[in-house]
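Here it is, the structure in full.
Note that this complex is displayed minus one protein chain, with the remaining chains in position.
Our next item is chain A:
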Amino acid sequence: MIEMQDVYKTYPNGVIALNGISVRIKQGEFVYVVGPSGAGKSTFIKMMYREEKPTSGKIMINGVNLANIKNSKVPLLRRNIGIVFQDFKLLPKLTVYENVAFALEVIEESPKNIRKRVMEVLDLVRLKHKARFYPDELSGGEQQRVSIARSIVNNPAIVIADEPTGNLDPDTSWEIMDIFERINDRGTTIVMATHNREIVNTIRRRVIAIERGKIVRDEVKGEYGYEA
């Protein structure tokens, strides 16, 4: 459960990125966040993994208010949230397997569990056969699947993605969506900021539209609603 109450965010340079956001996202929901460039989508997402603190307002995730947790508690929060970006953020010198295992190694998971969990998620994103490949030997779509595998390897309750298909061609984007749907089917909440009109209009889910830092539309099974 994610709940925001009257969240405002003013960046130090004076830009008001979020201008009074209140929203509830239940466990297991699949939510698209849409809106024009600069509307505040990324900021909205950054609030949820405490990359940015709100200037005012409350952000509750599973009963904890992120607005006033200590910095030292942020790592624990993030172990329960998977994060996916447009640019994959893979480590080029590590293989696919190592990239995914990295996420568990750095939180001191036991080696036995690491092996098991990594192979499971690589299977889920259908990349088991490329476990020994390096990122630059993979297509963009495959790289994004590795990054998704990494985001879910610790079994988070929530996966948030900021334009995960932004760098991919349309066919590849569908593969990615297929994987997000499968993850969502297991009960994981998905919050995804996107500019991909076709996807939003085809795979109908809840749509939250943000403009100038405010939620202007919130529809169950909504539409993209902007010109492509």
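Basically, contacts are C-beta pairs under 8 Å (C-beta built on N, C-alpha and C of every residue); 3 or more make two chains touch, one makes a residue touch a chain; residues count from 1.
Definition applied: contacts and distances are computed from a predicted model.
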Pick, from "Acetolactate synthase", "Cell division protein FtsX", "ABC transporter permease" or "Glycine radical enzyme activase, YjjW family", the protein name that UniProt gives for the chain of this complex that is not shown.
"Cell division protein FtsX"
The one of A:N154, A:N167, A:N184 or A:N201 in touch with the missing chain is A:N154
Any idea which of A:M1, A:M60 or A:V74 touches the chain not displayed?
A:V74
Considering the whole complex, not just the chains shown, which residues of chain A touch the missing one?
49, 71-72, 74-79, 83, 89, 91, 102-103, 105-108, 110-111, 150, 154
